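Missing here: one protein chain of the complex. Every other protein chain is in place.
Up next, chain A:
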Amino acid sequence: MLATDTLTLGYDGPNILDQLSITLPAGQITALIGPNGCGKSTLLRGLARLIKPKHGAVVLDGHDVQRIPTRQLATQLGILPQNPVAPEGLTVRELVAQGRYPHQRWFQQWSAADEQAVRSALEITNMVELADRAVDALSGGQRQRAWIAMTLAQETDIILLDEPTTFLDLAHQVEVLQLLEQLNRQSGRTIVMVVHDLNHATRHADHVIALRAGVVQAAGSPREVITPSLLRAVFGIEAEVIPDPRSGVPLCIPYGLCAAEPTDTLYADAVGSRA
């Protein structure tokens, strides 16, 4: 299980996240939501040890990830950063094969297990037909699938994704999200993703964590978290939340901005009134 313990993250300047303690449920899809600059991408990067904590720790199964050798950690936890760029001319198959790096050594450069992992990653992501094409010649959705395949070939129990659907058209967004859902349902992988579209979060995630200014405003199932008062507090929008006609998950329909900028007091009021 992945969790943070009083995690403080930041670059030069003020901290972006301060003393954050959260738990990411194992075997579930967690969506990190919040407005731009709320620290959700920073949190994801912190979880993947791409940023060193200023204080506190990211904890994986009881161990501080900073103390786990990076290559060993890479066999347990995979990360797909935002907008990765493949070198010119690199084929999908070559890219996916690179996901095997943490499983390899100088004397073990290409084992049968490596080969099998790459084949099945290509199959799951439906990239077999495109395997010999150059990544930079693919469409946005195909490219994203190729990168997800690389992360899959890493064969980690936990996969972190930073805005996996950004810059994709609607059909490709659905395709990527369904793929992630399938991975979670079929092999019980823990998936943590930063998403912008709230309705993606409600429909595909089991667990939602809402952040504003580096502070967790709510965490729980989509039904618990996505409420008009939370949307007002976190995003500053007036919205109606209705049950999705097919699945019953909350569906968010924004109507406009709140009159004033949301503040913590406003949210405290909202929570108070709900309680």
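Going forward, a contact is a pair of C-beta atoms (placed from the backbone, for glycine too) under 8 Å apart; a residue touches a chain by one contact, two chains touch by 3 or more; residues count from 1.
Convention: contacts and distances are computed from a predicted model.
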Answering from "Iron ABC transporter permease", "3-oxoacyl-ACP reductase", "FtsW/RodA/SpoVE family cell cycle protein" or "Mycofactocin biosynthesis chaperone MftB": the UniProt protein name of the missing subunit is "Iron ABC transporter permease"
Filtering A:15, A:28, A:104 or A:199 for touch with the omitted chain leaves A:104
The one residue from A:2, A:117 or A:131 touching the chain left out of view is A:131
Touching the unshown chain, chain A contributes residues 45, 48-50, 70-75, 78-81, 84-91, 93-95, 97-99, 101-102, 104, 106-112, 115, 118-119, 128, 131-132, 151, 154
